[in-house]
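A single protein chain has been removed from this complex, and every other one stays in its place.
Right after this comes chain A.
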Amino acid sequence: MPDMTLKPKTPLNGYSETFGATVLEEIAGMGLVSIATPRGGVDALQGAVQSAYGCALPPTGSSTIGNDGAIRLMGLQPGQVFALFAYDGDTAVTEIEKALGDNGYYTDQSDSWAMLHLSGSAAIDALARICPLDLDASVFPDGTVARTVMEHMGVIVLREGTDGFLLMAARSSAANFLHAVEQSVRNVT
């Protein structure tokens, strides 16, 4: 056996770029777990989430943050939430299982999504050119989450603060997605 170690690569290779007051950077080191509600089990799951994280199960289109601020739950569709938390290991599901027991069906999504964070003054203008959603703070306030399409790629958009957005797209087309967002930022800065 040759003596060598393989080093993992993140989907976008640690991309980080600044465009004036606007920053586009890859987010890595996150655990992402899909939690599906068993049929008729929404109350049990709600109770488990409440006692484990001290927050509610978010309705579709919104997100909630656990008491200690370490986990965010995003309501993506009826009967499904995604849990997002800082995690460097490779068994993110066990973290959720420890907290919620068998009150939900879990699948690990951590390595399937490329995550980009876009923030700064030009963020909204850049997204307005590729995102069909109205992202104005009056209808898409802090913590709002949505699934949509940008440049024909499925994207999860989460608003963080006044001009910050977390964008998640399929890892398989991560480079194309980065190109679309980066080009749009360049076009408005």
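As a working rule, contacts are C-beta pairs under 8 Å (C-beta built on N, C-alpha and C of every residue); 3 or more make two chains touch, one makes a residue touch a chain; residues count from 1.
We adopt the following convention: contacts and distances are computed from a predicted model.
Engineer: Of the options "Fumarate reductase iron-sulfur subunit", "DNA helicase", "Sarcosine oxidase subunit delta" or "Ferritin-like domain-containing protein", which is the UniProt protein name for the chain that has been left out of view?
Structural biologist: Missing chain, per its UniProt entry: "Sarcosine oxidase subunit delta".
Engineer: In the whole complex, not just what's shown, which of A:12, A:45, A:76 or A:126 touches the removed chain?
Structural biologist: A:76
Engineer: Who touches the missing chain here, A:46, A:60 or A:189?
Structural biologist: A:60
Engineer: Considering the whole complex, not just the chains shown, which residues of chain A touch the missing one?
Structural biologist: Touching the chain left out of view, chain A contributes residues 60-61, 76-78, 132-134, 139, 146-149, 154.
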